[in-house]
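Only one structure is covered here, and it is reproduced in the block below.
Just one protein chain is left out here, and the rest sit where they should.
Up next is chain A:
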Amino acid sequence: MSATPVLALRGVSKRFGAVQALTDVELEVHAGEVVALVGDNGAGKSTLVKTIAGVHPIDEGAIEWDGRPVTISKPNDAQNLGIATVYQDLALCDNIDVVGNLYLGREIRKRGVLDEVEMERRSRELLDTLSIRIPSVRIPIASLSGGQRQVVAIARSMLGEPKLVILDEPTAALGVEQTAQVLDLVERLRERGHAVILISHNMADVKAVADKVAVLRLGRNNGIFEVKSTSQEEIISAITGATENAVTRRAARTNGEIQK
């Protein structure tokens, strides 16, 4: 792992009118590292991701990219730096095939004409290197399962060779098998040296693939944990903001029942 983080947020704050969405948030992501961003609803996860992706420029604080301070004021800035974001709604065209979707908006052309053969060859290559299995690169997206669509959306983000990939709840609404496929893909991104920010509500997913967990609570940092040395309960208590909460009460109750 390199010493300089690919992306570092220093004291980032963001306001929307009367709402202080983010306050002094710190976050570091290194190359080849998966950082899970967790927090309850309204904790500021989405806002934080959107500031990085350039959708909402930050009000205060600094963003460092490879150690240099940068300003990200629009989505293009983020893309040019090498940040790819896969949002929850995948934004794929159902009626167009996998190759067409991968290259939508950046088609390879040869004398003004779409070079379908080259696009198909490269699509296969890309999907192979990511070990993505889909029935065919020439079937419309509508024919794919939710998990397959998710991996296609992630693969699409990989075309620009980004240094940092942000995945917004990639496993929400996926089945067990499909979730495993997406998690496999996340690990492959790490192996290939990409920095990954993974937003997730699912502790099992976080434990399975993340190296670090950054917890947000009410728009502030509430701890950054090494996944290996942290228990799920500790993360949950950081998310809920107390050691005494509904989850621990329930755990205590069931433990108590067992003891009886």
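To be clear about the criterion, contacts are C-beta pairs under 8 Å (C-beta built on N, C-alpha and C of every residue); 3 or more make two chains touch, one makes a residue touch a chain; residues count from 1.
FYI, contacts and distances are computed from a predicted model.
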Per UniProt, the name of the complex member that is left out, chosen from "NADH dehydrogenase", "Response regulator receiver domain-containing protein", "Cbb3-type cytochrome oxidase assembly protein CcoS" or "Xylose transport system permease protein XylH": "Xylose transport system permease protein XylH"
From A:S73, A:S131, A:S231 or A:T254, residue that would touch the chain that is not displayed: A:S131
Contacting the left-out chain in the complete assembly, out of A:L81, A:L167 or A:L183: A:L183
Chain A, residues in touch with the chain not shown (by the definition above): 89-96, 100-101, 104-107, 109, 112-114, 116-118, 120-121, 124, 128, 131, 133-136, 138-140, 142-143, 176, 179-180, 183-184, 187, 204-205, 207-208
